[in-house]
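All protein chains of the complex are present and in place, except for one that has been dropped.
Let's turn to subunit A:
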Amino acid sequence: MDTTGAGALVKALEDVGCEVIFGMPGGAILPAYDPLLDSVKIRHVLVRHEQGAGHAAQGYAQATGRVGVCMATSGPGATNLVTPLADAYMDSVPVVAVTGQVARSVIGTDAFQEADIRSITLPITKHSFQVTDPADIPAVIAEAFALAASGRPGPVLVDLPKDVQAAPVTYTPAPPADRRRPAVSPVQVRKAAQLIATARRPVFYVGGGVIRSGAARALFQLATRTGIPVVTTLMARGAFPDSHPQHLGMPGMHGTVPAVAALQRSDLLIALGTRFDDRVTGSLPHFAPDAAVVHADIDPAEISKNRRADVPIVGDCRDVIAALNAVVTATADLTSWWEYLNGLRTSFPLGYDWPADGALAPQHVIERLSTIAGPEAIYTSGVGQHQMWAAQYVKYERPASFINSGGLGTMGFAVPAAMGAQVGAPDRVVWAIDGDGCFQMTNQELTTCAIEGIPIKVAIINNGNLGMVRQWQNLFYGGRYSHTRLNTHNRLPDFVKLADAMGCAGLRCSDRSEVDAVITEAMAVRDRPVVVDFVVGQDAQVWPMVAAGTGNDEIMAARGIRPLFDEEDE
């Protein structure tokens, strides 16, 4: 087929199964946009800011398990993609970014809108290509997709000089990608099974890798057969059903007391697709001091990075868990372990106080949202207190139902990620649980949603402040609230009017008695996006909490309450 580089790009994207691109055109990517107009296989969603395109590609990728695609022009278009690429790198999200570049002949001359995006993104991509020969385009696109999706998923950048897009070329389809997965060592699996058979206080420490690998079903089988307790990290919420009695919830800085205790008091951590992040381990020398560690991860560089593994297993979680399922037979008697954990579960359940001034409790809003929208919905969140409450108070029953920014902690993630998720899962209800700070970073994509018929729902947990930062100022800076007040309680901006101005339904709720009715009303809006301004108290705090840098044993269930702290250790 005779075409141009641009035609080859669109054809190659179609051939690898790309069905949607989130992007914005501009000078250096204009040639590619021309054949895109004629593609019947690829939908293009015109965003209002390229950061929105990147997060939408992430939301799409996580909701569907496929590769998300975003597109931007050279220079500022490309640099606007830097935050989502860094985010996708941290959270192992398969994304391909296609950027325009100035013509080959002027690269390196500070040409108009030239930015060396390949160099800028070196440390935040799995790989980046700059195509210099139009004939290479099909192979590069195929390789970019394969790289993004295989092994440890992540972002890949393809930079296309404008003249390469314009050059005539004959389209030659790329050979199909190699989809083999690394073989799992049976020796290591047997060693792990032996430890599992004899451990008295084992725990499954489940991470985002289980969701990426599609291993939730296999995990369910392994966990229920062995009766071993399960904890799920922020990135793994939904990998194991919250309703299951073996699930102790999320570990870490804002984890539940029983989940944190299960790691701390364990004699065997069975870590599956997780990276021993500092938000989970707390101070490393004090983390799970008595535990042997089985660590299964597809990325050998993660194993023994923060905590030495006694039994390292390199492999895809699907394969590792299947192999474990085949050999794990018996476990030791876990009765006293469960007695201990269940005791903590009864004594320190997740809970909150209602604000004394009669303001709405943010946790209540999220709890009701979870009940009314249910586990079949997809939830996204921004970063801050509302994110932690979304992790604690929404009941997740299925993988990929919670999409958030864990590793980079990117404010502004919720709305564009919800947009991408809704495009990928048009039949699901998608709720963005957002903060009043985060929302103001990327809400412009609601206009995109209104125009494109992407009916997401946004719950702004409006506490009038940069709440998470304010909480730290309250706890660690003597209540000196330096520059965290947003004035959103003074309706600056007025979120209902803002929603209306962007073609969305706008609702407000500030009273406990109205919460259910407002959520139900929002659920009934199907023809356009809806934004609910939940005006909540400004002093609610996220508990439990392990203060940064301290050991997990110092977890506070609430202010001043330290359930695991042994006075003799003092």
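One rule holds for everything that comes next: a residue touches a chain if its C-beta (ideal position, glycine included) is under 8 Å from a C-beta of that chain, and two chains touch if they have at least 3 such contacts; residues count from 1.
As a working rule, contacts and distances are computed from a predicted model.
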Next item on the list: Pick from "Acetolactate synthase-1/3 small subunit", "Threonine dehydrogenase", "ABC transporter permease" or "ATP/GTP-binding protein" the UniProt protein name of the chain that isn't shown here.
Entry: "Acetolactate synthase-1/3 small subunit"
Margin query: Touching the hidden chain in the complete assembly: which of A:126, A:162 or A:345 does that?
Written below: A:126
Next item on the list: Taking the full complex into account, find the residue in A:3, A:304 or A:342 that is in contact with the omitted chain.
Entry: A:304
Notebook entry, point to check: Which subunit A residues touch the hidden chain?
Noted result: 118-119, 122-123, 126-130, 147, 152, 299-301, 304-305
